[in-house]
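A protein chain is absent from this complex, but the other protein chains hold their places.
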Amino acid sequence: MGSVGAKDVPVLMSPEGRRIDGRKVDELRSLRITAGALRQADGSAFVEWGANKVMAAVYGPREVHPRHLQENNKAIVQCRYNMAAFSVDERKRPGLDRRSQEISKVIAEAFESVIFVEEYPRTSIDVYIEVLQANAGTRCAGLVAASVALADAGIPMVDLLPAVAVGKVAGHVVLDLKKEEDNYGEADLPMALVPQSGRLVLLQMEGHMNREELAKALDLGVLGCRKIYEEMKRALRERYGPTGASGPMEVAA
Amino acid sequence: MSDEVTAEILTTHILDLAKNGRRLDGRGSDDYRNISVEPGFVSTADGSALARIGDTAVVCGIKLEPGKPFPDTPNAGVLTTNAELVPLSSPMFEPGPPHPRAIEVSRVVDRAIRAAETIDLTKLCVTPAEKCWTCFVDMHVIDHGGNIIDTASLAALTALTHATLPSQRFGIAETDTPLAVQHFPVECTFTRLGDVVVVDPTVDEERAGQGRLTIATDEAGNIVAMQKGLVGAFSPEDVKDLVERAFRHGDRLRAIAQGA
Partner (left out) sequence: MGDGHRPRHRGRGDGGRNGPPASSERILVLPGEEVPGRGLRPGPGTYRVNGRIYASVLGLLTHKPPVVRVIPLSGRYIPKAHDTVVGTVTDVQGTFWLLDIGAPRWAPLHMTGTPWKIDFGETAQYLRVGDSVVVGVEAIENTGRIGVTMIGDGLGKLEGGTSVTISPAKIPRVIGRGGSMIQTITRHTGARIVVGQNGRIWIDGAPDQLVRVRAVLSLIEEEGHRSGLTERVEALLRSGDAPSGAGTGRSDDADPDLGPNPPFDREPHGPGEPGPGDGDDDDEPGANAPGA
């Protein structure tokens, strides 16, 4: 975040208000979601968002192991967010680091806020996210993939959970940070929205923003989430609609 | 602990079918499921591929980074392989430290790549005893429908044959060059079902199986690695016969890996 003293900082905003990849401040990167991409999982989804490639799978509700983790009156939601060694520029050692563990926790809590967990006492709903290729916003991409996977798995929820990272780049509040914007920008704010209620169940922020910028960022994020929500629904309708295939979809190249 | 206990009637049925030369999905004992590879699947890697055999899918990413040679091999680069059997890919896998199965897959694939001298490691030397390339071969299983070994090995070979040495980025040379691959090993896995030995087992066939034999061959008629796994036995005659079958399948898998 905001590499102080870094050399070769790229031009993040043109005088015409175009970002490093030509987008305007309120434009999303390209997004394509494939529901039911895997065969073994109860529910799954593959998300290609900008240069991110993220796979999510849901198993459950199912028996809890180890048993002492189970809750008598509801299902527990366990999430594992993991990055493949080759998913980032500098090869990452396999295994969960502290960043991955924190992300896993906030994502699990986001889902626990919308899943009707009381339906399934003493069980676990396991959400797995694997980042195969990363370019900023992977926790949001993972959340979106997992949300579609949960619907694919027939888990009852208040709503799908669109998510996006808003940020501040060259003094401008922008939607959907890509890698260079995340690395050299001034703020990063991932968020997840429950469209039905208009409320946020994931919210993190790192950087520098004044009150006006924050208000603008929240509004921009909500708008972005509503657009992402449409693609999530489209992906599920494609799989389950009258012309959809029942089997797992081929993962797009 | 696994979510799944296999129904004994299914195991018995698979073995009964095998007696008559049949398999659950209608394949013959020497048929692979549908095979496909997609090189360049991951742009953050220096070489990559998504390989699918039937329902099984593995993504392999190659990362090349400057490092230091091992003291006892100052003129060689370093090759390291790892297979991740992540819980996303199967109800049988749990999060946590590497399962022995994951370790076995890594080592079996690594053995074939090394023994076949897939990459001439001396070509990865930059400055003897000081600087060399480290080649990471990371295999990420994303869907486990059976026969992870062959799928991972196919993904690895495809990724290696489409990999580029990022010399420019690390200031080692002016231009990037393809990673030099000189041999093309592939794994071919068989499972015994009673008296019949079938190739490319599904998850149900692996569970019903009585012994597994993986044979890695290269393009020059060499057997470069073998691994017998699970509980069961193969006679020397079995092994010779399976070696012939492995060469035939290997040639086809090689063509798929290189031709993509």
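Note that the chains take the letters A and B in the order they are written out, and that residue 1 is the start of every chain.
By our rule, a residue touches a chain if its C-beta (ideal position, glycine included) is under 8 Å from a C-beta of that chain, and two chains touch if they have at least 3 such contacts.
Source: prediction; values computed, not measured.
K.L.:
Which of these touches the unseen chain: A:Val158, A:Leu203 or A:Leu218?
P.N.:
A:Val158
K.L.:
Which residue among A:Arg32, A:Lys105 or A:Arg237 touches the omitted chain?
P.N.:
Of all options in A:Arg32, A:Lys105 or A:Arg237, contact with the hidden chain holds for A:Arg237.
K.L.:
Over the whole complex, note the residues of subunit B touching the chain we left out.
P.N.:
Residues 4-13, 16-17, 20, 22, 24, 26 of subunit B touch the chain absent from view.
K.L.:
Given the full complex, what residues of subunit A touch the hidden partner chain?
P.N.:
42-43, 60-63, 72, 75, 113-114, 116, 118-123, 151-160, 194-197, 199, 233, 236-237, 240-242, 245-247
Please note the rule applied: only the chains that are shown with their structure count from here on.
K.L.:
Which positions of subunit B touch subunit A when the two form their complex?
P.N.:
Per the touch definition, subunit B meets subunit A at residues 1, 3, 38, 41-45, 48, 50, 55, 57, 59-63, 65, 82, 84, 86-91, 94-95, 136, 138, 140, 142-145.
K.L.:
Looking at the complex, which residues from subunit A come into contact with subunit B?
P.N.:
38-41, 51, 53, 55-57, 59, 62-63, 65, 80, 82, 84-91, 94, 126, 128-130, 132-135, 248, 251, 253
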